[in-house]
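The structure follows.
The complex appears here without one of its protein chains, the remainder shown in place.
Labels run A, B, C and D following the written order; every chain starts at residue 1.
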């Protein structure tokens, strides 16, 4: 039985071979990458989940960031240098985010970092960026109640997405709300805000439920919704990722259509609609600052560039747009400061404006962007019909409906004010 | 039948009306049995008579459906396996069962330990090397004392397990087919070993090898269909027609 | 495969001395040489991975030696981590409560946080809470003779319970985000380099202590009974031992080690979150031990450090496809090195040594000619 | 020992001079150690051959090697004129080698009936019924058809193991201590049955046995193994009992 004698050897070989096939090319590419010698490029970090649960959302954000960098490089780079992106995988694991952030700062000596999606990952890297006096650009809509000197937030603050959408629902769709969310901080905090807001504005929460991230068994929730809203009502949905698919297919399966049960989602964008299937979502609503269908020249250019780079079937969405914006704002700030030095860039970033796909945005001294709020309704092709749009809304990181933070604001341009100060009435 | 035991010898084991039933099948059926201290008893009986099941009850592996089992006056039925073992009952299984990843030496050491609590095992100090060496010599495994016991041949495992029971130094030794797979000479050696052990231990031996039974037997108990068929000296039992009928076979019984 | 159970031959003293010498040598090298040789970032990683090797030791104790495969050690790890995390979160000026509470409108510190103001109580909690939880769980499980996959699945169920609980209780323990944003310990900035080095050294000391503890438990008669339980637990009962006590003890001990590891890891990573209680992390722990070599304590430490460094380096160099390697690595180890690295060194190393000796002898024979 | 002479005698006693099973230069290693050292022997159709030897001498190892269960073994095995050393165990079984292993190796969580049905896997005929004669030989089996194999008593399991090998109608039976744990009366019956099978169907038997009388009365020819080598062989009828016994004791 000589063949079994050699099996170890064979397996070893097979494995090596497999590895070779999968990786050989990458090794090659890696080594041939920077055509320009060290020091002639400016390194920036890109830190998102490329594996694990969050990869679903975060990989496209990376695509957008890479696109922006590529465009900037093609246009001559920044300060005459090319930008070199160092990509790290946060692997949907918060400690890993912290580890990789440290690595980018300490080992790679990057000029700045673009990254994170979940608030948990942002909270995990926040101490790293603060203790190392470094800088993170964060592209996703979030729950607010934070204003770090070391982070620029280019997604919506609650008053730029959640609050206007609740108001719109109250005005147009009904007063009884059922809140569904994934079981983590953004939905929980968002719902805290919504409850405070509804109380102030005369709405009512009839039920609330949370699904563990990634869970797809939504039968009990559907039952609860039917029980709590027998005659229809508003579903406010902050479910993330996978769970949405189950939720909407079953919502339809159970006969709860958007006519009687309109839903407002704050984590469903074009990509998710594709994954869920437009036929399940048609007629439901989402609130964002940007939709792929926004009709601006800048957006047209953005979408075209993106599709040319990644394929005609790809779609763009709000976090991708926010990610695209932040790379440009950083570039403008660096150019204004004339250096990549963190503090100078931070100062220079204040007041930067950018003709973004969603419209003209401005970076505030509270590290958030002034943005447009839009309500979209899902069309049969899976894109959104923008049915309501506001003028640019200034960001309020500290929520004005929640008692603890009412009356607080943030201003990093003034050392006397800082991250959380009481506004004089 | 034999004369009743003298009043001076205490009965170490008393079993009354022992019944074990598995889904209605009675492996033991109203068995009555008793054993004097210091006795060497051989139990024979057809395959499936319930001999092993009997030992299973004695060691706590099987809980009886009915009946009483008293060992040194204590009821064994409520006790757990390890408690019974610590009361002084040691067993060799029918198919040898040794710790495969421990060497014969370690197997014996494990059985020698007198205090088997968690902390006494952890903190206790003992040096048993000499005792173990002697025992290894007795069971003929001196030259294989360091290899994992799982690699021993069948016969060697039999020997090792006998050694483990001896090391345990129980009051009552239960030996289930301990010479199966041994050569005639080794069987004889085992017989001698058992007889020397019998000087200060109570022993129950289960066997099918009639030569061996004749060598060691004083009193023989025959089980059949879970109950006592007969009891007596080797010659008495051997010539009992019922025993010949169900067990020995009519033509040429070995021994 | 077989345990390297210690043989009491005349030169066992000699061997013990040698082992002690090597241990001291390694500890000293880690403390004095490593910082000089690697960047502070890598040193910090090494510190973390050494912390993880403490859990690995615990897993080896229960899985490698006793045969209890726990797929839930992340819970004990996280309990230790949370205990220290709470203490670190409470390093605040008078009466203020950790910032995250305000997110959920909590204004009063939940009662169970109070003891963690005190470092001694925290230190006790780090070890004691996991140990007690494990002892209670272990007792219930082991007493009912739940073994093998049933035990593994049960630990997994426990993990899910704890995970969902910690993940869902934002108002008590900050949910998914976990505890982070640590600033000071004993009034010293936890991010200062002195503090970092002190923690690094502490970790090494704890690894050494954990090693000694496991070494003590696994050598001698006690260790042999563990192996016997792994091989044939029912038989052990007939030998007069009650396996329950033994199993509960090692399970609790390994949970205690996990708690310590969790605390040291949290301190060095700056965050503890329910992710540490996720199933994959617990499985990874087992993989470290398998890679290093089951039933080898050195193997557990080496496995934990190597696998984690491999993971770090692979994901840095191939952020997009590193999982291919990680998965391939596990496959390779299981198929090609069934006894782990240490097992491989033991067998192949011996062979190489023999070949080398032969070769030397042949050389010596031929050279005069 | 004059091997040629013995073989000649052996050949004389057979009509068919071609051996059914021929093993030459069999060597088996466990890791580094050589357990079976250069063993050669033959079995003719309808012949019963006995392998004698003390504990740990390599008898079981030899049978396992014949079944193809061990990986580190060299040498040639010819069965029915065909070299089978490269066959996996299942093909050897299907070729007509029946095996009753030491330690019974009953499938514990299959019923007695299922254990017998599994035995039929190697049967040349395609019909899947357990032949009646095994129940006649072991009446116990019939009454316990639905019982789990693992629940049987030791001796019952041994009987089942023999029955399992017999149902497949093998050309040669490898029996590793088949009488172990079996009550005397059934041993007698097994002996008679094997003699009958041997005579009526021309089945050959390779027997490993410690029960000397049993081996003596069943086998036509014997080989004595010590430390993995053959040290004596011959017709059982002409066996020097004293000498053999002396080798069997320590």
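FYI, contacts are C-beta pairs under 8 Å (C-beta built on N, C-alpha and C of every residue); 3 or more make two chains touch, one makes a residue touch a chain.
Keep in mind that, in the parts below, contacts and distances are computed from a predicted model.
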If you look up the hidden chain in UniProt, what protein name do you find among "NADH-quinone oxidoreductase subunit K", "Urea ABC transporter permease subunit UrtB", "Phosphoribosylformylglycinamidine synthase subunit PurQ" or "Hydrogenase maturation protein, carbamoyl dehydratase HypE"? "Urea ABC transporter permease subunit UrtB"
Which candidate, C:167, C:218, C:273 or C:296, sits in contact with the chain we can't see? C:167
Looking at the full complex, which residue from A:216, A:293, A:339 or A:365 touches the chain that isn't shown here? A:216
Which of C:41, C:117, C:197 or C:330 touches the chain that is not shown? C:330
Contacts of chain C with the missing chain: which residues? 63, 69, 140-141, 144-146, 149-150, 153-154, 156-158, 160-161, 164-165, 167-168, 234, 279, 283, 286-287, 290, 320-321, 323-324, 326-331, 333-335, 338
Which parts of chain D face the unshown chain closely enough to count as touching? 67-69, 88-90, 93-94, 99, 101, 105, 107-110, 114, 117-119, 121-123, 128, 148, 150-151, 164-165, 168
Residues of chain A (touch criterion as defined above) contacting the omitted chain: 2, 6-7, 9-11, 13-14, 16-17, 20-22, 24-25, 28, 50-53, 55-56, 59-60, 183, 208-212, 214-221, 223-224, 227, 241-246, 249-250, 252-255, 271-272, 274-277, 279-280, 310-311
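The definition used in the following text is that only the chains that are shown with their structure count from here on.
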For chain B and chain D, what's the span in angstrom between their mean Cα positions? 30
Mean-CA-position distance for chain D and chain C (Å): 51
Multi-partner residues of chain A (at least 2 other chains): none
Two or more other chains touching the same residue: where does that happen in chain B? none
Chain B touches which residues of chain D in the complex? 30, 54-57, 60, 102-104, 140, 147, 151-156, 158-159, 177, 180-189, 210-213, 245, 248-250
Which residues of chain C touch chain A in the complex? 39-41, 44-45, 48, 100, 102-105, 107, 164, 167-168, 170, 174-178, 180-182, 191, 269-271, 273, 275-276, 312, 315-325, 328, 331-332, 335-336
Residue ranges of chain C in contact with chain B within the complex: 1-3, 5, 7-8, 217, 220-222, 224-225, 227-228, 230-232, 234-242, 245-246, 249
